[in-house]
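Missing here: one protein chain of the complex. Every other protein chain is in place.
Letters A and B mark the chains in the order given here, with residues in each chain numbered from 1 onward.
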Amino acid sequence: MIEVTLIYGFVNSIILALIALGFSLTFGISGISNFAFGAFFVLAGYTVWILMHQLSLPFLPSIVLALIFTSVLGALLYRLVLLRIRGQVISEVIATFGVGLAILELFRYLGFTGFEYTLPVFTDGSIMIGETYIDHQRLWIVGIGIVLAVVLYFFTHHTKLGLAFRGIAQDERTALSLGINSDRIAGISVAFGSGLAALAAVVILPRGTISVNEGYDVLINAMAVCIVGGLGSTPGVVLASFLIGYAQMITDTISGPHWKMIVSLVAILLILVVKPSGLFGKQKELEERI
Amino acid sequence: MKERRKERIDRGIKARSDDIFALNSYREMLYVAVPPALPVIGLLILPLILPTYWQKVLISTCVFALLAMSWDFLVSVGMVSLGQALFFGIGGYLAGILDRYVGCPIWVTIPVATLVGGVICTIVLLPVLRLRGVYFAMVTLVIPLMMERIIEATGFLGGTEGLSGLKPFPNSWIEVYVIAIATLVALYSFRRLVTEDYGLVLQGIRDNDRAVMSGGINIYWMKAQALFISGCVGAFCGAYITHVYAFVGMPAFAMDFSILPIASAIVGGVGTFAGSLVGAFILVPLSEALRGIGGLRTVIYALCLVVFIVALPEGIFHYIQRKYQQFERWVDVDQ
Partner (left out) sequence: MAKIDNVTGDRAPLLSVRELSKSFGGVRAVVDVGFDLQEGELLGVIGPNGSGKTTLVNLITGFVSPDSGVVKYRGQTITGWMPYRIARLGIARTFQMAKPFGALPAFKNLIIPLFSPRVRSLAGGRFGDRDAVAKDLLEEVGFERESSVTFKAAGSLPHGYLKRLELAKCLALRADLIILDELFSGLSIAELAGILPVIEKLRFEGKTIIMIEHRLRELFRIADRVVVLNYGHLIADGKPAEVMEKDEVKKAYLGSE
C-alpha cells in the first residue's frame, strides 16, 4: 500500500510538473498571463484524436502536427488578443480565460464527451517495481517530465532566448533598451508555453479519456503549483509539484479521488497566507506586499 | 503638411444644461432628467406588460445585472474577481439551509443570507487582500470550482441532488418587483457611492495604493468593506434565485454566474454601473433567444467578452454617453 502510494505519488507529481512547467514558462517566467492554458491542453489532445481518427494519420505525425498546431494557436492568441492588452495583467487574465472558456465549451457543445476519446499510449506493457505494476506510459511520463524540467532550467538560465523571456518579465523597458524585441519574445514565449501544454497532453492523456473538465483541472493545478513554488522559479515548480502531488495522492488513498483538486486549493490558500511569493519566489517585497 | 484630427466638443444642450442652468427650459430639463429616469420607468413598467415567459427573462436579466454591478464595484477598488459565482452560490445555499433546516420564511432567509453571505465571502477572501490583483483573480476563479467539487465529494447540503422543495415567492408580482427594485436601488446606490468621497478613496486604492496607505488609511480594511458590499449583493442574488426556483444545487456555483456578469459589465462599460445594466439587458435576452443552441451560449459570452476587452474596452454605455453629450468632427490641423 505504501509502496503504491509512493510510486504513484511520484508519477502524479511529475504529471503536475509537466503541466506546470509550460504554464510557468509564460506566466511565471515571462510574466504573461495565458489562462487558456488548460484549454490548449485539451485542444491538443482532441487534435491528435481528430487527426488520427478522422484523417487517419499515424500516431507520430499526429503528435507532431498537434504540437505545431497548438504552438501556432498560442502565437495567434498573442498576436490577436494579448498584444492589444499587454501590461494590463487583469485584462490579460480575463481575456485569455475567456478564450480558453470558449474553446473548452465549444468542445463540450460539439459533443466531444464520451469514452471513445482516448489517445494511444507510446508503448504497451508494464514493469514491476518491487511489488507494484507500473505501465510504460507512466514511465514515459516520468522520463519526459524529468528531461523537460532539466532542459527548461538550462533554457531559462543559460540561453539567450530563455534569458530574454526572463528579461521581459522583470523590467520591460530595460529589456527593450537592450535590444530585446519584447513583443516578439513574448509571442514566442506564449507559443512555447502552448506547445508545452500540448506536449504534456500527449504524454499524460493516454492514461484515460480526454474530457473537457480536465481543461479546468489542468489550469487549476498549474496555477496551484506555480503559486506554491514561486512564480519564475523552475526548482520551485518542481518542488511544489512534489508537495502537491504527494498530498493529492495521500488524500486520494485516504478519502477518495474527489478531494484531489481540493488539495490544490488548500495549497494555494495556505501558501498565500504563509509565504505569498511562493517557496522559491523571488518577488520583490514591495510588489508582493501590496 | 495638413493633417486631420478628430475633435470632440460638448453639445450645446449639454453645456446649457450643466448645473443649475438646466432649469432654463423644458427641453434642457428633459435632457438632464430623462437618462436617469429611463431605468426606473423601464424596470417598473416592464413587468406589467411582459408575458410570463419574458418576465422570467427579466428576472434573470436583473440578477445578472446585479452581479455585474457588484463585479464592477470590486473593479473600482482594484479587485478583479473571476468568481462572482462564489457570492451567488454561498447566498443561494445559505437561503436553502435556512429554509430547509431552520424553517425560516422567505422574508427572513433572504436578508440573513445576504448579510451572512457577505461576511463569509469576505472572510474567505481575506488572505488574498494583501496581495497583487492577479492572485485575487486566480483565487476567485478557483474557489467556486472547488465548491462544486466539495459538494459533490461530500454530499453535504444535498450533494449533487441539491436542496429542493424550498419555499417559493407568494406571488409572481412580488417576485418580479423585488428584483426590479433591488436592481434600481443597487444602480443608484453604487453610482452615488463611487462619486462620494468614500468611493473616491476606494478608487484611490486602485490607482495608487501606496499613496493611500501613506495617507493613514488602512487599505485592507477598506478593501474588506468593499468586498463585503459586493458579497452581499451577490449573496442576495443567490438567495433570491433559490426562492424563485425553490431549489439550490451545485449549479449555483456554475461558471456562468462568474462569466456572464463580467461580460455584461465589459460589454456595457466598466465603471459606470449603468453599463452593467445595459450589458445585461443585451446579453441575457440574447442568450434566451439563442436558447436552442444550449452550451454554445457560454462560448458566445466568452467570445463577446474577449472581443470587447480587446477591441472595444470602452463599452457600450460610455459610447452612448459620449454620443449623447458630445459631438465629433474632423478638423484640419497645420503641422
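Everything below uses one rule, namely that contacts are C-beta pairs under 8 Å (C-beta built on N, C-alpha and C of every residue); 3 or more make two chains touch, one makes a residue touch a chain.
Owing to the predicted nature of the structure, the values given are computational and were not obtained by experimental measurement.
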From the listed residues B:M213, B:A246 or B:L296, report the one that touches the chain absent from this view. B:M213
May I ask you to list the residues on subunit B that touch the chain which is not drawn? 197-198, 200-201, 203-204, 207-208, 210-219
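Everything below uses one rule, namely that only the chains that are shown with their structure count from here on.
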Between subunit A and subunit B, the Cα-mean centres are separated in Å by 32
Subunit A residues within the subunit B interface of the complex: 33, 80-81, 84-85, 89-91, 93-95, 97-99, 101-102, 105-106, 108-109, 216, 220, 223-224, 227, 255-256, 258-259, 261-262, 264-265, 268-269, 272-273, 276, 287-290
Please output the residues of subunit B touching subunit A within their complex, sorted ascending. 80, 82, 127-128, 130-135, 137-139, 141-143, 145-146, 149-150, 152-154, 209-210, 213, 219, 255, 259, 262, 266, 293-296, 298-299, 302-303, 305-306, 309-311, 313
